[in-house]
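Here's a structure for you.
All protein chains but one are shown at their positions in the complex.
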């Protein structure tokens, strides 16, 4: 068997022969709650999934491919006056087409903004930072952020850590789920299932460099069609992402069903996982140590016989008459 | 499609009107995104709703359902007025110069010859002046007032931008902006493609909608061009194959006709076919009709079909009516005139209009046999499902047999796509349970029926007893055997007429293609159009070579396309009168001085000289037709007609309801609603999450679009006090449904003839079987009327009313 290739092109016919995995535990460059990660021996090519909003027709083929590949079972819900079904990401639905009817204030024309929502695979992943379970969230050197379910404890800290509101905790096995960027497919030289299913190639996958280059050709086309603010969404606040968008109106990402304008790991999360953790441990450690030392080396407050006698006298006095102490207060 | 899916990448402008390609044909739509991304092509969408296609369009304009002809005639008028005409093409490649009989005319919305009693036209005047030489008269200067061009100019004169705005509800500025964009494609080297689907066909004048765009494309010189054409996006996988193979009551494979009662013998039958050319030197390919027909008869009855018995012509049924289309069949069933109905891969209870009538019709049957991979609503029409199917099983005496069949992924065979490609596929799984291939079931029935005829005789057992049935296993013909039979073979050695002493095809060999078919009984061919699909080269449909020299999008070695692997029909018209391609950057075929060559199989005799033999070889004129003579029942030009249920009267003739010659039965005429009771225009459509009534059985699709809903504008919601996501009742003259309301900006009220028009969008897909939530489809409400020419029901424009409803409907 040959080893699967690193992804090189946006649109490639994937190999069909059996392949050795090319995404190994040794390619993990960061793991949640883990200090002693061995230095990886190699650097994989950075990958990215590009979602071109201007080519997306909202057909949900990506959603159904995601369900099929990951063998999830989203429930048959109801219609609540929207094309968004299910109505949110769930532990059984890792990606979701979000639909927004937006009237362009410049032209007064309606635009139907359709965005595939899902994990952005941040270079600086808030979920990984927040996760308390060692090795439950890992980042590979190609940029994929993956959840390792046997290590997940279902605490939901990743939900708090994520700037994009992506992870969902299963009610069944109490583990956190999100898009894996099909790490299991990428490992054998294939692209993500959603990209494969996308009929208009609005979703393409390849090296991040190729994707950025491809995005620029798309932006040129959009500029030519009057979208002067077309641009790439690859937010610097989280160190860039490995899922990137081409947005016709890149100056206001939030019109696309609340895509964060300037996502970053919340300072609260940084504070919680940073200074609170360090300072808290220090303070608690010092306090505990101090208490122990003081306990060992100071005499403590001891009651002596005199005190006992005083007490006896007091009690005897009281037997003779009304309490005289109570008046003191 | 005149062109292919892959060819759409070559276009400069895509107009999606009468369809919603992104939604209903997402995989094919990729070629639009290719054209946009790599050619800078623009996309126009004209639709009552702002659709998913509109979401990726460059320009969108709304239109009132059922007013497309007015829009299209308006564009033609604008092009003529603004000289946006490909003149060389129009003059030479269309019948613009042909002179029409003086008696022909149009007034009050009607063409000459209308008979109100018969609801039909006497079409005698709708024809050319024929000269003494037997050819049609022409005026190549287009000056003669009776030439087609001048008649067309006069015909479209009324369709001003103001008229269009008033009838279609399309704002004038938007209409004109679209005209400008379309007009650019009249340049010889610029092309527009039209992608349409059931949004045009499902009207009582559906064929005329399509005619309208075809005429526009001819005026722009876009037919036969790479990136041009009239591209019908078929509604089902393999529905193209269905029509090609003649699964219509009036057709036999390859668009040959079933004889009618008025054609009792072969001679009479042939006298109205095999057209002689109407202009000198023209090909008029239908002259080969006898070859195709005789070969078909030989394929059917082999040795029993002889020259002496007129190729067993008597075996063929003779139609007493023009067609036994589904509307007629169910109407007959409704009147108790049908006992047994075989329903194969079809769910008429939900697919056909006026479900209440369908239920009554099915209840009149003695036996209903349903062959389907799924448990369809039709098979369960007798079962009570509360309000979703409120019937009393005790009152229905119909016996229903369900024969489970395989689905496409469990079969081997060819599927024909919209682009006429026959793509062979292999079984991907084994059928579950007792599911059997359709051929296994059909062959079993044939064998048993034949045995009965053999044992018991009958009035005329010969067509059954003599039917060719030389399959290795008579109880299960293989796809290979059937495909080879369609391709055709030589029954005896056929000499080469062009080369004395040489042999064209040896006895027993597969013919190369239909050019080798003979009218003398020496060849057999099940479907002449498919001839070439499995010849001595093997199974050409299974070819998977995706090389594409110069990236023209032709992919000649991928699968096989009818006819003769041609990818773009009328491709001769892509070159000028000298045989030089109109578009230098997109050549298709060209004249080398001796012959035609290029990227596609030339749609003309390879040595037919340019300037002499005109490009439209199937037509007796040699040209295309802006004026269709008597070939369509409702007029040689499209004329604006209102839907049968419309909020407006016909502006040309207030007395005229719908299409005056459309498919209409007496009872149903009484069952039409009016706008005072039902003030809103409803239209039906598909959603991309589902395929018809199939995918609601799949939990994944059901999760992606779980529940029946209707779409209305914010204005209509406010007017009726309807809240987004709440339950509403929608009712019309023929029924009622309950649905969730989806209130959207994508529907906007329109103003037509001074009236505010609200549109209610009603998607199909839901029923009472499957994994999705139980619901209804639009066909509980749609009228039982059909197109004048092809009987397609009017699903796309009808009247309803709407109101807020209590949470759960009660039976």
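In this document, chain identifiers A and B correspond to the written order of the chains, with residue numbering beginning at 1 in each.
Methods note: a residue touches a chain if its C-beta (ideal position, glycine included) is under 8 Å from a C-beta of that chain, and two chains touch if they have at least 3 such contacts.
Operating definition for what follows: contacts and distances are computed from a predicted model.
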Checklist outcome for this item: Per UniProt, and picking from "Carbohydrate ABC transporter membrane protein 2, CUT1 family", "Acyl carrier protein", "Formate dehydrogenase subunit gamma" or "NAD(P) transhydrogenase subunit beta", the hidden chain is "Formate dehydrogenase subunit gamma"
Next on the checklist: Considering all chains of the complex, which shown ones does the missing chain contact?
Outcome noted: A
Checklist entry - Which one touches the absent chain: A:40, A:86 or A:154? => result A:154
Checklist outcome for this item: Given A:103, A:209 or A:283, the correct residue touching the omitted chain is A:283
Next on the checklist: Using the touch definition from the top, which of A:103, A:209, A:236 or A:268 touches the missing chain?
Outcome noted: A:268
Checklist entry - What chain A residues would touch the chain not displayed? => result 33-35, 132-134, 151-157, 159-160, 162, 165, 169, 174, 266, 268-269, 271-272, 276-277, 280-281, 283-284, 287-288, 291, 294-295, 298-312, 314-319, 321-326, 328-329
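Just so we're on the same page, only the chains that are shown with their structure count from here on.
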Item to check | Between chain B and chain A, distance of the C-alpha-averaged centres to the nearest whole Å | outcome: 50
Item to check | Parts of chain A lying in touch with chain B, wherever the complex brings them together | outcome: 54-61, 63-64, 67-68, 73-83, 85-86, 93, 101, 103, 109-114, 199-202, 217-218, 221, 224-225
Item to check | Sites on chain B touched by chain A in the complex | outcome: 22-23, 26-27, 29-30, 33, 36-37, 40, 50, 52-56, 58, 60, 688-689, 699-709, 724-726, 740-746, 771-773
